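Heads up, one of the protein chains got dropped from this complex, but the rest are sitting where they should.
We call the chains A and B, going by the order they appear; numbering starts again at 1 in every chain.
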Amino acid sequence: MPIDYYLNIAASGLLTGLVYGLAALGLSVIFGVVRVVNFAHGEMMVAGMYGAVLLGGWFGIDPLLSAPAMAALLFAAGWLLQRGLVNRFVERPEHMQFILLLGIATVLVNAMLMLFGPDARNVQVPYSFDTVEIGSLLLDAVRLRAGAAAVLVAAALFAFFRFSRTGKAIRACADNPLGARVVGLNIDGLYALTFGIGAAVVGVAGALMTLLVDARPQLAPEYTLLSFIIVIVGGLGSLPGALLGGMLIGVSEALAGFLLMPSLKSLFSYGVLIVVLLLRPQGLLGKRS
Amino acid sequence: MTALLQVENLSKRFRGLKAVSNVSFTVPEGRILALIGPNGAGKTTTFNLIAGVFAPDQGTVALKGRSLTGLKPNQVCAAGIGRTFQIVKPFGHLTVEENVLVGALAREASVETARREARAVLKRLELDDQAGRPARSLTLPDRKRLEVARALATRPTLLLLDEVLAGLRPTEVDRMVDVLRDLNRREGLTILMIEHVMRAVMALSDRVVVLDHGEKIADGAPAEVVADPRVIESYLGAEALG
Partner (left out) sequence: MGTLGVTGRGLVLMVLAALLLAVAPFVADRYLLSVLTTVLWFAYVGQAWNVMMGFSGLLSLGHALYVGLGAYVSAALFVHFGIGPWAGLVPAVLAAVLAGCIIGFLGFRFGVKGVHFALLTIAFAEVARIGFDHITWVGGSAGFFLPVGAGENDLLNLRGSPTLFYYVVLGLVLGALALSRLLLHSRLGYQWLAVREEPDAAEASGVDLFRARMTAVAVSSALTALGGVFQAFYFNNLFPEQVFSMGRSIEIILPAIVGGIGTLVGPILGAFILTPLGEVLTFVIEAGGLDLPGLKQLFYGAALVVIVVFRPEGVWPWLARRLRLVRQPGEES
């Protein structure tokens, strides 16, 4: 088997991994600031997928273009969720937060099951079967676009946190909530904003994902766990870590799915997770607490 | 006079920051030694090094000549050191009696015997009327006493007290001082205490060790130490003997 073949698979995995990474970014942003693990993350992502599928089906809108709409929708949902429910749990024990979000996740996934049924749904785009040649690599056009869009959104997110006033305020709030409150920042407002941003990012990731995978409700818990694996591998709370973890998992899944049985590919991800949890629990790019 | 606790050349860094450097002192059997110093001087870190929460980078800790270095907190407890926490850590959902019972179970396998011991300790600290209440419902002074009670129930030969008087009203300070003096005089319990309330330090301690920036800057009788210019400069200053 020529080396190009493996490279091709790895490159495809890398592009998918960028979308995974973007999804995980949303989880990481929320955890890094609000200190709550969003167990309904995959459910939000699949909601983004269905949104893109519906917009595609009704109006023939490309998922790349429905991504902003999904961002807006999920921002609102995330903002409301934080304001209405999660905020009361910020000071509660970890397992209580976990159980709350587990309940929300269960409601969301089954609501989608009831609304859309168990069957897979997809969006048709004109370039569904196109390929692009880059050097010796032959890549799917959909994958390339999804990956590029993921990088773009991630870059925008980094810029927001680094340069904007609000982004800086959120970072201050993450570093030292008490101090942030003392200097007069509206913590509850910033938490809601952060949850909204995290949800918006995962909404975009969901829309992009429809280019690669058919939407099914059953994907939701899988994506929750996948995002967890990625952020833990990359480092919980580290934004570059989430992107790196996504790429790593994307590539290893693609290779494992090819070299072993496809059904064993997630086994590989869990293996990576267990090794990282044990040897470097703060993740590859995380700081030791 | 034999040294019950011997701390030698203890050093600990956190991320390059020297928390404790080269600290040595001894606590003679049956005495009360106070560890004072400004905030961030390394007092609690020194406690944690003795109690086995962290392993020291350098130096040794020995109780009755037996090395404690590298032991875990529960092993240090078994060796005979009881401790309280600066920020009190009651078992919130357990009753006051059960809190102390857990301490008594360190030495006593039978729950019934341990319960009797716990009740005796509670009586001693005047907490017996609160025995059935959940610990989280106690007031701060009572929580501080509960910390002492739980540590005492482990039947320590050395008691480490981390600011058990902070935040108490003067009358409550006096009550606690009486209890501690009584434990020391009547039962010969050796005490090492971190304390900011200088009135209590002067009243209770036989010796005072002063830490500043992780280093020992004075060690002697309370009256001497308080008169030491270095100590006054670094720590006591305006609030001296307040």
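Rule of thumb we're sticking to: contacts are C-beta pairs under 8 Å (C-beta built on N, C-alpha and C of every residue); 3 or more make two chains touch, one makes a residue touch a chain.
The model shown is predicted, which means the values in this text are computed figures rather than measured ones.
Novice: Quick one: say which of B:Val102, B:Ala166 or B:Ala203 touches the chain that got left out.
Specialist: Touching the chain that is not displayed is residue B:Val102.
Novice: Which of A:Arg88, A:Arg162 or A:Arg181 sits in contact with the chain that's absent?
Specialist: Final answer for the missing-chain contact: A:Arg88.
Novice: Just one of B:Gly40, B:Gly70 or B:Gly92 touches the chain that is missing; which is it?
Specialist: B:Gly92
Novice: For subunit B, which positions touch the chain that isn't shown here?
Specialist: Given the touch definition above, subunit B has residues 51, 53, 72-74, 77-78, 82-83, 85, 89-95, 98, 101-103, 105-107, 109-111, 114, 132-134, 150-151, 153-154 touching the missing chain.
Novice: List the subunit A residues touching the unshown chain?
Specialist: Interface with the chain not displayed, on the subunit A side: 37, 85, 88, 92, 94-96, 98-100, 102-114, 118, 217, 221, 225, 228-229, 232, 261, 263-264, 266-267, 270-271, 273-274, 277-279, 281.
Convention: only the chains that are shown with their structure count from here on.
Novice: Starting from the mean Cα coordinates of subunit A and subunit B, work out the distance between those two points in Å.
Specialist: Computed from C-alpha means, the inter-chain centre distance equals 48 Å.
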